[in-house]
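Below: one structure in C-alpha cells.
With one protein chain withheld, the remaining protein chains of the complex are depicted in position.
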Amino acid sequence: MDVYSFLEAVREKQPLVHHLTNWVTIYDCAQVVKSFGASPVMAHAPEEAADMAGMASALVLNIGTLTVDFIESMKIAGRAANSRNIPVVLDVCGAGATPFRDRKSLELLDEIRISVIKGNGSEIARIAGRDVRTRGVDASDVEADLRVIAATLAKERNCAVVITGKEDIVADSERMYIVRNGNEMMSRVVGTGCMAASVIGTFVGASPNTPSAAAAAGLSCFEIAAELALEKAGGPATFKQLLFDCIYNLSENDVAAMQKVGQ
Amino acid sequence: MDVYSFLEAVREKQPLVHHLTNWVTIYDCAQVVKSFGASPVMAHAPEEAADMAGMASALVLNIGTLTVDFIESMKIAGRAANSRNIPVVLDVCGAGATPFRDRKSLELLDEIRISVIKGNGSEIARIAGRDVRTRGVDASDVEADLRVIAATLAKERNCAVVITGKEDIVADSERMYIVRNGNEMMSRVVGTGCMAASVIGTFVGASPNTPSAAAAAGLSCFEIAAELALEKAGGPATFKQLLFDCIYNLSENDVAAMQKVGQ
Partner (left out) sequence: MDVYSFLEAVREKQPLVHHLTNWVTIYDCAQVVKSFGASPVMAHAPEEAADMAGMASALVLNIGTLTVDFIESMKIAGRAANSRNIPVVLDVCGAGATPFRDRKSLELLDEIRISVIKGNGSEIARIAGRDVRTRGVDASDVEADLRVIAATLAKERNCAVVITGKEDIVADSERMYIVRNGNEMMSRVVGTGCMAASVIGTFVGASPNTPSAAAAAGLSCFEIAAELALEKAGGPATFKQLLFDCIYNLSENDVAAMQKVGQ
C-alpha cells in the first residue's frame, strides 16, 4: 500500500471533519485533524448538527462521555451524513463498561449507516456480541481471536472495522490490513485512542471510496509520527506534544521508510 | 501606542475574567488569562452565571460549541455584566457556518450590550450582514474590504470590532488600530482564535475605559509572544506550549522592540 498517497490526499483536499466527541479529549481530536492539514469542527446542538454534518467530508462520533441528549444529536448528524453519503466513523469508546454504553452503541449502529467502527479489542468484541469485560477505557485481554471478530463484524454490519492495539486490524467484508507501527507510549497518553478515530475520519474524508485502505494508511501515519516523537520524548506529556509536531512535519521519506502495513 | 503600559495594567490589577466559552478550547482560554497574570473563571450554570459575572472585571462569551441553554446562560451573565458596566467580549466563533449560529449571535448582540465583537473575516462579515461562507471555523476569503466592514459594524453596534487575521483590525466608532504582529503558525493551532478573545477580555478588563486600545495592545502582546515562541518551536504543539511560556515571561523590552500597532 502506498501510505503516503493517502496523506497527500488529506493535505490537498483538507477535509472538514465534523465531530461529536468525548469532552475529555476534544481538544486533541481537533488538534490531530489540524496537524494533518485538515479542518476540524465540533458542534453538537441538535439545531445545527445536521447542517454542520452536511457540509463536512466526514463525521466522527465518539461515545466516550455520552448522555442521552448527546446521542440524539449524534443521530441527527448521522442521518444528515447518511443522506449525503458522507462517511461516518463511530468510536465505541468504553463499550462493555456499562449496559447503557452498550445499548447506545448498538442504537447508533442500527439507526445510522456507519462506514468505520473503531475500538480496542474488548470494545469491539462487546459490540460484536462477545462476552468480554471492559475495564474503564483501557484494553483488556480478549481471548477470542480479534482478527476473526473484526472480519465477522465487518461482514455483518457491512462496514469497515478497526481494532486498535499492539497491531491494528482494519477489516472490511473483502480484505484485511494489519498496521504494525506505533509504540507502547501511546497507551500512556490519555486520548490517543480518540485521536485515532479522528485520524480515521480525516483520511476517510479525503479518500471516501476506499475507507478501509484510508483508515489503515491514516493509522500508519499517526503511529509513524508516534515512533518519531518517542525518540525525543521524556515521558507521556512531552511525547504527546512531539506527536502533534511530528504529524505536522511528516515527510514522504519518513512514511515510505517506516510504514508497516501488511495484509 | 504604548503597548506595554496595557500589559502592566493587567499584571497590576490581575482582573478576574469570567468565561462562558467553547468546550474545545476552554483550558487554553483559562491558561492564557493566567499566563498574563490575571485570573480566569469559568461558570455556566444559570443559577450562578449572574453572580460570577457580577464580580468579574470582564466577561468573555464564545459561541463555539453553543446550545440553546448555554446561550441562555450567556444572556444571564451578560445582563449582570451590563448592569454593573463590566465589559463584555463576544467571540462569534463559527458564525456563518449554520443558520442557528447566526441567529444566536444576533440574539446576543441585540439583547446584551457588547463592548467588543471579535471574529475572523468571514465571521464578522456575516455578523455585519454580508453574504460570505464560513467553512468550519477557519477563515475563508472574504471579498469585501474588512476594514470597512469593521468600521461600519462598530458604528452600527456602538462597540469595538476586532477582525483577526494576517493583520488584526480593531475598530471603534472613532478610530482604527492595525496589529501586524503574529505569524502563520498561530493558524495551525486549535484555539488561538478563542485565546485571542480571552486576551481581549483580560486587557479590556484591566483598562475598561479604552476598550479598542486595550484590545489592540492585548493582541499585540499575544502575538509578540507567538513570534518569540516560534523561534524555538518544532511544530504546532510545542509552539503552543512555548506561547504560554513566552506570555508569562514577556518583558517590557520585548514588547517595546517588537510591537507593531499602527492606525
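By written order: A and B. Residues from 1 in each chain.
Please note the rule applied: a contact is a pair of C-beta atoms (placed from the backbone, for glycine too) under 8 Å apart; a residue touches a chain by one contact, two chains touch by 3 or more.
Here the structure is a predicted model, which means the values were calculated and not measured.
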Omitted-chain contact residue, chosen from B:T152, B:S173, B:T210 or B:Q241: B:Q241
Touch with the omitted chain, as defined above, among B:V3, B:L16 or B:M186: B:L16
Absent-chain interface as seen on subunit B, which is shown: 16, 23, 26-27, 30-31, 34-35, 39-45, 47-48, 51-52, 55, 240-249
Positions on subunit A where the hidden chain makes contact: 23-25, 27-28, 64-68, 94, 97-101, 135-138, 188-191, 233-238, 241
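Definition applied: only the chains that are shown with their structure count from here on.
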Inter-chain centre distance, subunit A versus subunit B - centres from mean C-alpha coordinates, in Å: 32
